[in-house]
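Only one protein chain is missing from this complex, and each of the others stays in its spot.
This part shows chain A:
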Amino acid sequence: MNVVRVEGLTKHFKKFHLGPLNFKVEKGTAVGLVGSNGSGKSTFFRLLMNLVHADGGTVEIFGKKMPSSEIEIKQSIGFAANMLEPFYQLSIKEISSHFSYWYPSWNQNKYEDLINRYKLDEGEKFGKCSTGMKKKVDFIFSLSHEPELLLLDEPTAGVDLGSQKKMKEDLIEFLEDGEKSLIMSTHLIDDLKQICDNIIILSPNGKVQDFLRKEEVEENWAKFWVSELTEELRCHPHVIKVNDSQHPSYLLTDQKHVVEKELREKGISVISIQRLPLDEIIEFQLDS
């Protein structure tokens, strides 16, 4: 079952076009959103939440259409995307009373546990909080009303290492029962490796460059160190990159088994096969 379904979603700005975006998020999965600065990640979240209006396309969340079921949908979404600035004069506690009023499913115990866990002072004015503290407050508010879907825009950016670890644990726990889903943007490779099941790569011109499934990456992507590289291999549809400026040469493939068979048939000896680390694949996709 799909929790989020986006079709042909577009947004045009003067100098930047986002989309058309097409993707689905399966229930119980975590999707990581990566892309360089200015590739439209924050706009992506705002479009999903109907905070900026799309120029085209459709968004369906929990099987219901945005924006016609907007309020109903948003009751079950935890959204953290640096949107609390307007409350800078209020204390964390005062903001929490607004949130508990807005969300019928607000869980005060959970909220208090999280405030303690992240060692925040509820009496502090939001405007006085450091960047990292603001991120933590944002994160806590997104979780405290027991959402079904979390949309987090760079939740770990600017957060100290200890708290990053706690956030990771909290997100893993959130995903544990397989009923809830997550979309988060991040620049940290460890977030992708340790939390996300699938990865959406946004290209600098605002398009979905690739949708990677972690299990497919593990199964199919590889680096082959080989004794020689033939012209045929260089042009092979599943050889996506070669490096023969050094010896031994290597090639990257997104179809390990096909290329392995090909190498065996051509009598080219394989010195070593490595699984490709995610960062190398993402780097490659962002460069191409």
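Assorted remarks:
In this section, contacts are C-beta pairs under 8 Å (C-beta built on N, C-alpha and C of every residue); 3 or more make two chains touch, one makes a residue touch a chain; residues count from 1.
Just so we're on the same page, contacts and distances are computed from a predicted model.
Per the UniProt record, the chain missing from the shown structure is "GntR family transcriptional regulator", taken from the list "Autoinducer 2 import system permease protein LsrC", "Tryptophan synthase beta chain", "Sarcosine oxidase delta subunit" or "GntR family transcriptional regulator". Here one chain is not drawn; of A:Glu72, A:Glu176 or A:Glu283, the residue touching it is A:Glu176.
For the chain left out of this panel, the touching residue among A:Glu72, A:Glu218, A:Glu232 or A:Glu283 is A:Glu218. Across the entire complex, the residue among A:Leu33, A:Ile140 or A:Ile195 in touch with the chain not shown is A:Ile195. Touching the chain that is not shown, out of A:Val52, A:Met83, A:Ile273 or A:Leu286: A:Ile273 (per the contact rule at the top). Counting the whole complex, the residues of chain A in touch with the unshown chain are 168, 172, 175-176, 190, 193-195, 197, 213-215, 217-219, 272-275, 277.
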